[in-house]
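Note sheet for the following structure.
On to subunit A.
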Amino acid sequence: GGGNEQASSSTPAAVIAIDGSSTVYPISEAIAEDFGKTDGAAPVTVAFTGTGGGFKKFCRGETVVSDASRPISASELEACGQASIGFVELPVAYDGLAVVVNPKNTWATSMTVAELKKLWAPEAQGKVMQWSQIRAGWPDKNINLYGAGTDSGTFDYFTEATVGTAKKSRGDYTSSENDNVLVQGVSGDEYALGYMGLAYYEENRGRLTLLGIDDENPANGAGPIQPSFDVVRNGTYRPLSRPLFIYLSINALAARPEVQKFADFYLNNAAAISKEVGYVSLTDAELALVKARLAARTTGTMFADHAAQSQKSLTELLQGRQ
Partner candidate 1 sequence: MTTVLRPLSTLTTGAPHPATPVKIDVQGMNFYYGAKQALSDITISLNANVVTAFIGPSGCGKSTFLRTLNRMNDIIPGTRLEGRITIDGEDIYAPSTDVVGLRRRVGMVFQKSNPFPKSIFENIAYGLRINGLATSRSDMEGRIEESLKAAAIWDEVKDRLTESAQALSGGQQQRLCIARALAIQPEILLMDEPASALDPIATQRIEELIYELKSTYTIVIVTHNMQQAARVSDRTAFFWLGRLVESGPTATIFTNPAEKLTEDYVTGRFG
Partner candidate 2 sequence: MTSASRRIAGDRLLQTMSILVLTLSLVALTALLYDVWSDGWRRLDWQFLTSMPSGRAHLAGIYPALLGSLYVLLVTAGLALPLGIGAAVYLEEYGGGGRLARLIEINIANLAGVPSIIYGLLGLGIFVRVFGWGPSVLSGGATLGLLALPVVILSTREALRTVPMSAREGSYALGATKWQTIWHQVLPGALPGILTGLILAMSRAIGETAPLITIGALAYIDFTPSGVMSPFTVLPIQIYNWISKPQAAFAENAAAGIIVLLVLLLSMNAVAIVLRDRFQKARA
């Protein structure tokens, strides 16, 4: 009896349950692992139901930390509000998107955002089918496209950054939830072009060629920017870099010292761990702002007004709300 009743209320009280984005998962996993080695640490569990699924559980109070590869959406905000779940929104790393082609591709070395838009916009479907249609001089060969699964944060982010509106994309391309599958696709197809997380390019350097991206905005550096961890972090690799977040339950933070301890540990180690798992760490300045945000237990999202905030840098956003 008694033990069962207590346990059936959900996970054991001592456990710090994390769920959410599979993109953020490797960071949280590694942090949890290292946290587990510290003295007197509470057990941590990490799952990856997806950002949406993660928020759903988070807003039901089933988890105390939610990994997210995008800011919380309006409807999710409402769900959390209804359940009186307050949260602290903490950026923990950057993820860069890489536009890649096959190593046999000798003609393309960079693309402008305008060209990406032309290629990926819904209007292109069935029309822009050849390399030569993107830029004069490129071959008259069919271009085969590979991209993130239409339900991933990567897809949302890429479409918003290139086409201009989230989820606005042509549909005649091969999509996969799993970036390794995309690597396979692009590396096996001379006329392929695809986008994926920068980490996947890093791990498959020999099999893929990276394209420089030119946002034609000299403020972010002139000409095409070859993506690298540095340019992602210093903000010149725009628009194809994005922050990753964790959301912490304010109630848990208040009531459970081990959650506070974990959150501190997370931020203290985020930089090193992100690098280790292939992501781009925040700058020290940004991290300081994030830590301050945690210390102040600032609740709510920095992205409530989505359109206005999307142009601002993370630093601006973090400062703006304080």
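Operating definition for what follows: a residue touches a chain if its C-beta (ideal position, glycine included) is under 8 Å from a C-beta of that chain, and two chains touch if they have at least 3 such contacts; residues count from 1.
Keep in mind how these were chosen: all candidates are chains of the complex that A comes from, given by their letters.
All of these numbers come straight from a predicted model, not from anything done at the bench.
Enquirer: Which candidate touches subunit A in this complex: 1 or 2?
Expert: 2
Enquirer: Help me check something: in the complex, which residues belonging to subunit A touch candidate 2?
Expert: Touching candidate 2: residues 4, 7-12, 15, 17, 19, 22, 25-26, 28-30, 32-33, 36, 43-49, 53, 57, 62, 178-180, 197, 199-200, 202-204, 273, 276-278 of subunit A.
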